[in-house]
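Here the complex is missing one protein chain, while the rest keep their positions.
Letters A, B and C mark the chains as written, and numbering starts fresh at 1 in each.
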Amino acid sequence: MIRKEICKIISQKLIAENIYELTVKAEMVHDITEPGQFVHIRVGNGLDPLLRRPISISSYDVTEEQFTMIYRKDGKGTSLLASMAPGMELDILGPLGNGFPINEANIGETALLVGGGIGVPPLYELAKQLTAKGVKVINVLGFQAESAVFYEQEFSELGETYVATADGSYGIKGFVTDVIKDLQFDCVYSCGPTPMLRALEQQYSHKKMFLSLEERMGCGVGACFACVCKKVDDPTGASYKKVCSDGPVFRAGEVII
Amino acid sequence: MIRKEICKIISQKLIAENIYELTVKAEMVHDITEPGQFVHIRVGNGLDPLLRRPISISSYDVTEEQFTMIYRKDGKGTSLLASMAPGMELDILGPLGNGFPINEANIGETALLVGGGIGVPPLYELAKQLTAKGVKVINVLGFQAESAVFYEQEFSELGETYVATADGSYGIKGFVTDVIKDLQFDCVYSCGPTPMLRALEQQYSHKKMFLSLEERMGCGVGACFACVCKKVDDPTGASYKKVCSDGPVFRAGEVII
Amino acid sequence: MSRLHVELPGLSLKNPIMPASGCFGFGREYSQFFDLSNLGAIMIKATTAEPRFGNPTPRVAETSAGMLNAIGLQNPGLEKVVSEELPWLSQYDVPIIANVAGSLEEDYVKVAQEISKAPNVHALELNISCPNVKTGGIAFGTIPEVAKQLTRRVKEVSEVPVYVKLSPNVTNIVEMAKAVEDGGADGITMINTLVGMRLNLKTGKPILANRTGGLSGPAVKPVAIRMVYEVSQVVNIPIIGMGGIESAEDVIEFFYAGASAVAVGTANFVNPFVCPEIIEQLPVLLNQLGFEHISECTGRSWK
Partner (left out) sequence: MSRLHVELPGLSLKNPIMPASGCFGFGREYSQFFDLSNLGAIMIKATTAEPRFGNPTPRVAETSAGMLNAIGLQNPGLEKVVSEELPWLSQYDVPIIANVAGSLEEDYVKVAQEISKAPNVHALELNISCPNVKTGGIAFGTIPEVAKQLTRRVKEVSEVPVYVKLSPNVTNIVEMAKAVEDGGADGITMINTLVGMRLNLKTGKPILANRTGGLSGPAVKPVAIRMVYEVSQVVNIPIIGMGGIESAEDVIEFFYAGASAVAVGTANFVNPFVCPEIIEQLPVLLNQLGFEHISECTGRSWK
């Protein structure tokens, strides 16, 4: 069930340059079904900003009825969000969409988790759940620069973790794809910039792979047709999937990215 | 000098139904020249509300660098204002306009101060200054109902004070004009709804009288021509005064109200 | 709640609140949030003869107190709407207003003829005002004679009353309204979106793949109110008003301007419960304002 809930902010922390970790109290955690789902946040009560902001759930705790998001302070909405303090309330719509299917990785197998920038957060809950299930995870996290790196420690505790930075200021210099070529794995879960997802899909087309897409959204629930992408095998060109309600996670090869 | 200053809220109190008393720390108190001037407040930093709100200065303290306003929570801007807490900041433009000329009342004379609703606040500082100068003040304050009455005690400390309520739920039942007919005074200072000001002007045309007008404003500084009123004796019909920069206080008979 | 009951050509509305076309899909998504039978009516997404994918993404961009969209009339096509969406909607006790779009007159006529036969379609909304499609369209919404002619053709084939949706992107909205009234329209819906654009600060290029898009939301409300005010004084057919409605107060403002019912678009994205919430608040507001029935509000600004 999708709820519209007024959630109290439990904590808000700056964890890297312009990167914030925000935890809220929310009954909707009971409805989260998979890692990789997202919520749609109304920042402020006014008309400025008007639209909600889609942010992934990076981890959640059903007993505590809390979930955590990690976001980059960027434009108007996220800047306002970053100015909010514990105790303040947020109007959140969620949980939304379909996340990463953990049952596609079998016990004993190795799953490769590939995250780029603000695509990293939803992989954290995924890593936790896969590990708990008995799937080995290898995490490859790409960032622009050292100042943008976050959650390396958290991921390390769950499995082998590689960090790459585009400018080489931290970890391995280069892109996540440079790191992956030397690794052994059975399936891939990824979230990050579209060029990264496209590269993965091309280079590992033989692997079972799940990709989380991003698209500008209106409603977030499937009603406005803002966030569509085309299906791969479609003769008419008119069939589509909606990132918000059919995704954001798709099996590689399902939609054109 | 008019300043645009970021002022910290010192206190905010509900003093009658929907009536708030708000005190801010502001260097601009040094530039206040007369009781009855006003400030133009930007509520929030966003576009909602967009325009500033004109609010009268009801009292000020130069040594403490503070001034107080009293306003009615009504529409969008004042509702948002009412939600603000001490410690928060407000963008205030002021002091603006020309207030009540206290030197028009001579020592030993009696000044009648007539306030209606949210027209009462600017008279408070006026009453203080007139009394301090040695002018006797009689205060006649009109409100809708008992629940809306405020500052009766404060005015009483400065002079004879009458309260009238439209519905008779407190004080004298009726309008301020009903009260005034039995009083003796040398000059009149008034602020309140236009019909009240008009009635005063008509009934006491022989008295020296100063009236504070209200008009919807854009700039608040005289540039946009939003707040004009016509001058009384003008053959062409094109001459005017601006409430924001020529007023808000005018000598009775100067402009058409 | 008979204080909100409104009768319009073809439409017997429990209340005058309906989601605007394109902002509610075909109702499935919002049926997760509330019972669609609570709505006065539903204006479904524009339907064209053939399925359409619409424009490339990004298709939405935010603006101050508004948003731009360039969906481009994406829809599953007449056949699927008639065979799947409308039957699904028939489980609810709510009249459907079918938004009809096309590139050529023939397209409109075909869709109107077919879709008006569906049992739960109680009226058509002729979309002659979509700013987001390249071919055709624009002339229908901006040239009075063309709009009139199209209205007439559609009226000839439609089995239900026809409302024409006007574009605000014209010099003279009154002329357009009169033309469609002359063409036989049973009602007018207004306004569609204003054509707007936003550019990306970093790249300098338009944010929308389609470059321009339609502006909706609170930002456009004053334009919509003005147009409803102007049109309602000169036509003898009812107006369903829309453009920036978010609250019961906004609804009353449209009624004052001259509307007999209203549609809520963008606000659904901000608050999926906005329609039922408004429906609940309206009687309270009518009490405050001293009205027995909402219809008393219609046209008060000029009556």
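Going forward, contacts are C-beta pairs under 8 Å (C-beta built on N, C-alpha and C of every residue); 3 or more make two chains touch, one makes a residue touch a chain.
Please read these numbers as outputs of a predicted model, since none were measured by experiment.
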Displayed partners of the chain not shown (whole complex): A, B, C
Which residue of B:55, B:93 or B:149 touches the chain not shown here: B:93
Which of A:48, A:125 or A:246 contacts the chain that the document leaves out: A:48
Residue of C:115, C:147, C:252 or C:274 touching the missing chain in the full complex: C:252
Residues of chain A (touch criterion as defined above) contacting the omitted chain: 47-48
Missing-partner contacts on chain C, residue numbers: 63-66, 68, 142, 169-172, 194-199, 201-202, 204-206, 211-212, 215, 217-223, 225-226, 229, 244, 249, 252-253, 256-257, 289, 297, 300-301
Chain B residues touching the omitted chain (full complex): 1-2, 4, 42, 47-52, 76, 93, 215-230, 236-240, 245
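As a convention for this text, only the chains that are shown with their structure count from here on.
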Chains touching both chain A and chain C: B
Top chain pair, ranked by how many C-beta pairs fall in contact: A-C
Whole-Å gap between the CA centroids of chain A and chain C: 35
Whole-Å gap between the CA centroids of chain B and chain C: 46
Distance between the centres, which are taken as Cα means, of chain B and chain A, whole angstrom: 55
For chain C, residues that touch 2 or more chains besides their own: 64-65
For chain A, residues contacting two or more additional chains: 47-48
